[in-house]
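In this view, the complex is presented without one of its protein chains, the others remaining in place.
Up next is chain A:
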Amino acid sequence: MSSIDALFERTRSENRAALVGYLPAGFPSKDLSIRAIETMVDAGVDLVEVGLPYSDPVMDGPTIQAAADVALAGGTRIRDVFDVVKASAATGAPTVVMTYWNPVERYGVERFAADLAAAGGAGLITPDMTPDEAEEWITASTAHELSRVFLVAPSSTDERLAMTAEAASGFVYATAVMGVTGQREQTSNLAPELVARLREVTDKPVGVGLGVSNGAQAHEVAAFSDAVIVGSALVRCLLDHDEPDDALAALRALVADLRAGVER
């Protein structure tokens, strides 16, 4: 059983949704990104998504773009991402990498999978690669026992929901809105329906992301999903505070609020 499967078995037995937190590697610096991940796991994040900063992040809104720009300007390389994964996995939380496809293809799909597994990573989330183009990744992820987290969207047809869920492992990532990453005032009214459609075709855990930024929203989303995924709001804590201690304190407080939300 993979570490992600074990996590969902545990959260289901605790009758709650898992809390998934995203932070980009190398933002605001490599060391601070590691401290931030350790802080958020300590404060209640169950599963960590380490972002691989990329020059052309078409799925991301301004907050995560800004963080990626800082990370790249700071010289973050793929090998640094693996270092961050290693530190994250050492906390005991299952750790996946969220990455656009070209860096993986450039690094070499098999080599990337091998190095990710060696760093203790549990899988990949691929926001711009669907199972249609994933043949090489499916082979490599199978060989290295890595989870393949594919995305589904409100626009996905029933046929594509079934196809994507079949190809996915670990969990299925349901994007709650038609749009890019970023905080939103209200949770999506499209998400419950999407998750319900997904439940018709799969028993795999479903995580819901895009737009969740506080405990109240996390509570709403937890009511119909297996995992609540938070990204931009966490990144915002680090963007808004110049002093590392202030940033980490803000992060800790937000994660505590989110965790209370998924447990309520």
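Everything that follows uses one rule, which is that a contact is a pair of C-beta atoms (placed from the backbone, for glycine too) under 8 Å apart; a residue touches a chain by one contact, two chains touch by 3 or more; residues count from 1.
To be clear about the criterion, contacts and distances are computed from a predicted model.
Student: Hey, which one's the missing chain according to UniProt: "histidine kinase", "Extracellular solute-binding protein", "Tryptophan synthase beta chain" or "Sugar ABC transporter permease"?
Tutor: "Tryptophan synthase beta chain"
Student: Give the residue, chosen from A:120, A:154, A:192 or A:244, that touches the chain omitted from the document.
Tutor: Going through A:120, A:154, A:192 or A:244 one by one, A:154 is the residue touching the chain not shown.
Student: Quick one: which of A:9, A:56 or A:240 touches the chain that's been left out?
Tutor: In the complete complex, the chain left out is touched by residue A:56.
Student: Tell me which residue among A:33, A:147 or A:175 touches the hidden chain in the full complex.
Tutor: Once the missing chain is taken into account, the touching residue is A:175.
Student: One chain is left out of this view; which of A:34, A:129 or A:248 touches it in the full complex?
Tutor: Considering all chains, including the one not shown, the answer is A:129.
Student: For chain A, enumerate the residues touching the unshown chain of the complex.
Tutor: Considering the whole complex, chain A reaches the absent chain at 54-59, 61-62, 65, 69, 72, 77-78, 101-107, 127-130, 132-133, 150-157, 160, 164, 175, 177-180.
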